[in-house]
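Not every chain of the complex is shown here; the ones you see sit where they belong.
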Amino acid sequence: MLHMINKSPFESNSLEDCLRYASDGSPILLYEDGIYGALAGSALEARMKEIMANHDVYVLKADVALRGIEKLIDGVKEVDYSGFVGLVEENKAVSW
Amino acid sequence: MNDEAAKLMVVFRTAPYGSIYSFEGLENVVMMAAYEQDLTVLFIDDGVLALKKGMDNAATGIKDFSPTFKALEPVYDVEKLYIDGDSLKARGLTLDDLIIQPEVIAADQVDKMMEEQRNTMIF
Amino acid sequence: MKFGILILEGPYQHEASDSAYNFAKAVIEKGHEISRVFFYQDGVLNATKLMDVQRDDRHIQERWTDLSKEHGIEYIVCVAAAKRRGIVDEVLAENFKIGGLGMLTDLAIEADRLVTFRA
């Protein structure tokens, strides 16, 4: 499954909730306020790196640009809307 | 349910009343139940709170929709009802506190259950 | 592939409708079919033609209407959710139609991928 996360992990538990259910290897897409989970140098960076050991983590470029974020945690993959559609072609998707 | 039935799942993960996700998610389940597909309903996270016994709406006037949850199996023939045991426990609840007793599953079964569906909606 | 899109939040208050719109455009550009966009919960509020938006901002309803005109996508606004929020035929914008909640079930059965945009 593609797990879609759109809330800031500084404010919402939706990413951590999702991870209790997500199988290892299932991809995670951070979009809308979810992209703040990929902020380099944040208090959540160490936790995100743990997560990335078991999941490919993607961020939606349009939402990253909208919010002026330049430095993403190493290993986070950027996708545009076409790449977002590509992820949904390859995986069934749920929005948390 | 016929041979061609589509496997569909609705997941409740939001607390009732604070937002409408739980209530309108339930209206959707009732509608889906009429389609005689292969329907699964799962309660996780704050979604389990919608099943608490003893709701009393007298002081708020907000519609108590828990009778419809109670009717899912006997009236609407929704038989595949599951609940995440850890979500219940974290909230200090047991199946005895609930108006219905879905089958308890472990969190690590959820992704596989979703994968088996044609489509899954989370409310 | 057949895509279905489910929108659960209204315009402006949340990004859901914007994300769904940009996603829908990309789905079309990649040559897929959008079986239906279903507007549920506060999502029904995207359908009012009474929206009057400042010129330096996007007009969410007009953008949806234009996309449907150009590509023939069906927009269904859930009747039950719409009624309690004051969305009735008289305020419905072009290319939006009021329909039953069953059309969401139909969509979930028909679409290879049903993608939800929510709060």
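Order as written gives the chain letters A, B and C; numbering starts at 1 within each chain.
Note that in this section a residue touches a chain if its C-beta (ideal position, glycine included) is under 8 Å from a C-beta of that chain, and two chains touch if they have at least 3 such contacts.
Bear in mind that the values here come from a model prediction, so they are computed numbers and not experimental data.
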{"item": "Displayed chains are single representatives; whole-complex counts", "value": "A x2, B x2, C x2"}
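As a working rule, only the chains that are shown with their structure count from here on.
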{"item": "Winner on C-beta contact pairs when A-C is weighed against A-B", "value": "A-C"}
{"item": "Where chain A and chain C are represented by their mean Cα positions, the distance between them in whole Å", "value": "24"}
{"item": "Inter-chain centre distance, chain A versus chain B - centres from mean C-alpha coordinates, in Å", "value": "26"}
{"item": "Two or more partner chains touched - positions in chain C", "value": "113, 116, 118"}
{"item": "Overlap residues in chain A, where contacts from two or more other chains coincide", "value": "92, 94-95"}
{"item": "Chain B residues within the chain A interface of the complex", "value": "11, 13, 44-45, 84, 86, 107-108, 110-112, 114-115, 117, 119-122"}
{"item": "Chain A partner contacts - residues on chain C that touch it in the complex", "value": "1, 3, 15-16, 19, 22-23, 25-27, 29-30, 32, 113, 115-118"}
{"item": "Chain C - residues contacting chain B, complex", "value": "4, 6, 8, 40-42, 80-81, 100-102, 104-105, 108-109, 111, 113-114, 116, 118-119"}
